[in-house]
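Take a look at subunit A:
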Amino acid sequence: MTSASFPPRSRWVKGKATLLALSFLVVLSLVLAACGGSSQGKGSTHVLTAICSVGGSYTQNMSPFSPNVNCGVDGLVYENLAYVNGVTGQETPMLSTGHQFSSDNKTLTFTIRDGIKWSDGQAFSANDVAFTFNMLKQYPDADSGGLWQQLSSVTAQGASVVMTFTNPAPTLLPFIEQTYIVPEHLWSSVGDPTKYVNPNPVGTGPMKLKSFDAQVIKYVKNPGYWQADKVKVDELDYPVVNSNDTALLKMASHQADWTGIFSAALQTAFVSKDSAHNHVYMVPVVPVQIVPNLKNPLLAQLPVRQAISAALDRTQMSTSGEAGLEQPASPTALMPGQEKYLDASYNGKLPDFGAANAAQAGTILEGAGFKKGSDGIYADAQGHKLNFKVTVPGDFSDYVQDLQIAQQNLQAAGIGLTLNKVSDDDWRADRSSHNFDLIMTGGFFGPTPYYYLEPLLNSSHISGAGATNWAGWNDPQTDQLLKQYASTSDTATQIQAIQGLTTIMATKLPVIPVLDAIQFFEYSTANWTGWPTPENPYAIGSAYQLAAGDNEQVILHLTPA
Partner candidate 1 sequence: MTMTTPSTATPILEADHLRKHFPVRQFRPFAKPQVVHAVEDISLALVPGRALALVGESGSGKTTVARMLARLYEPTAGVIRFRGRPVTASRRAALLEYRHHVQMVFQDPFSSLNPVHSVRYHLGRVLRLHGRAHTRDEETAQILALLGKVSLTPAEQFIEKYPHQLSGGQRQRVSIARALAAGPEVLLADEPVSMLDVSIRLGVLNLLLRLKREERLAVLFITHDIASARYFAEETLIMYAGQSVESGPSDAVIQQPKHPYTQLLISAAPDPDRPATAKPLPARGEIPSLVTPPTGCRFHPRCPHAMPVCRERFPGRTELGNGHWTHCFLYGEGNDAPEGPATTHS
Partner candidate 2 sequence: MRQTSPSNEIASVPGGANRPALPPLGRTYASPSPFAGLMRFLRAFWRAVTVNRKVMLGSAIVGVFVLVAIFGPIIIRQNPLAYTTDLVRPPSAAHWLGTNQGGQDVFVQLVVGTRSSLSWALLSGLMVMMISIAVGLVSGYAGGVVDDILSVITNVFLVVPAFPLAIVAVEYFSRSTLTIAIIVALTNWPWGARVLRAQTLSMRSREFVTAARAAGEHTWRIIFLEILPNEIAIVAASFITTTIQVLLAVAALEFLGFGDSAAISWGTMLYDAYFGSALFQGAWWWFAPPGFCIALLGAGLALLNFGIDEVADPRLRQGKRRRQRGRATVAA
């Protein structure tokens, strides 16, 4: 070794090694990037990518009766007898061509559509329908609608299916129509359908399973579908994402076409990124409400509920808590578009609560004999202070923020509010067992407001394991109106009943509506067009299906861009 050459050489070798390592990394990244890029191309098959599940890997659950059913099974693989549009209330016959109630409303006959085949080639028949309903009788776990509490028999008679009820049950119709029909020849031996994984689902719907993976479920077009000419979607992929933000990013970068997620950044991070293609269409569905526990002697007083309602700044909740996506609710608890259920005195215009008014709240309370204490909180003559706890699921961040606003509003009006954040399950349990002062919650959804009001206000739902009359509202007039609706299939009589009920909602405040909950729906027209729009609300568009059949309707309307 010579003294001169060694040190420089070593430095060179080291430098070269570093360089080599670096360039290797760069090349690797480029190669991978190229591969990644090229695989984005979808060729000539038209693939629709939808996100309908935020959270973890999939496990296969392809029984439509499973509580944890995979995306796409409901409606795309399995169909139901008829589709009812949640926005318009319009009915579209699917597996049936029509239905007929007997005059006493105790017998219902469906006419089954002819010429439909299961995706394995076997013919579909009325027997499959009868089998499905009778299976639900055998396995009450699967009967989530509780149909057999009022059904007494279901039989196939030629191309018809005849159902008989123990008492008049016209309100059961939507639940029956929305039941997914499964093939008898495959399902007669599977046992409990809630526990059946159904690895190779065979249905009548527009799609059939292509592949299942924990990260993505893929469906392809069912060539034997009875309306196959309407289906332009060659493949439908449901990838898993772990967060709403990821879903939104995928939507914004057109890696996904269809979803229904909440995000405070919808406008900035999605719509405005490509306003030509990126759209949202939010359908208000039911009110989000603060439910008072009427067993609480203070909350049982109407002025207290009125004062609370008057003090709430629903606009701030709408803009801050819900990113402006949900609008303040109407005192009638009706959604925009449901004006026909309004009492005539409203002149066909949905009333609103008006701006937050702490002074008005104070007037109401003072009128009812409440006095403001030194701590700024009102108390009744006996000294019971208006301090309430509101129960909320801790991980419903928008609810929490809404209530933090409410807390400040009520404070200003002399009413104390503390947040009681609990787990989702505790929240549900507390709600059913009336274990709260106030609780924030949504409600039930159906084709008419009846399906929202009935569980909430019927005194028969006050107690029991799955009690839904959370406030404990016990009012004979309300019960009477509900009964009036349920015992007739005459639409006018039914509307009349609902008008009475909305008046009770607005004047007696059994619950305090806050905001109109919406069904989130984001879509991109970069790859697909034909989505539901306010102009053509043929379905509730969300990829998260709210009512049976919405997704199928969307698929039937989509065409490649």
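The set was built so that all candidates are chains of the complex that A comes from, given by their letters.
Heads up, the rule we're going with is that a contact is a pair of C-beta atoms (placed from the backbone, for glycine too) under 8 Å apart; a residue touches a chain by one contact, two chains touch by 3 or more; residues count from 1.
This one's a predicted model, so the numbers in the text were calculated from it and none came from an experiment.
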item	value
Which of 1 or 2 touches subunit A - same complex, any copy	2
Candidate 2-touching residues of subunit A, taken from the complex the two chains share	244-245, 248-249, 263-265, 268-269, 316, 319-321, 323, 394-395, 397, 400-401, 404-405, 408, 419, 421, 423
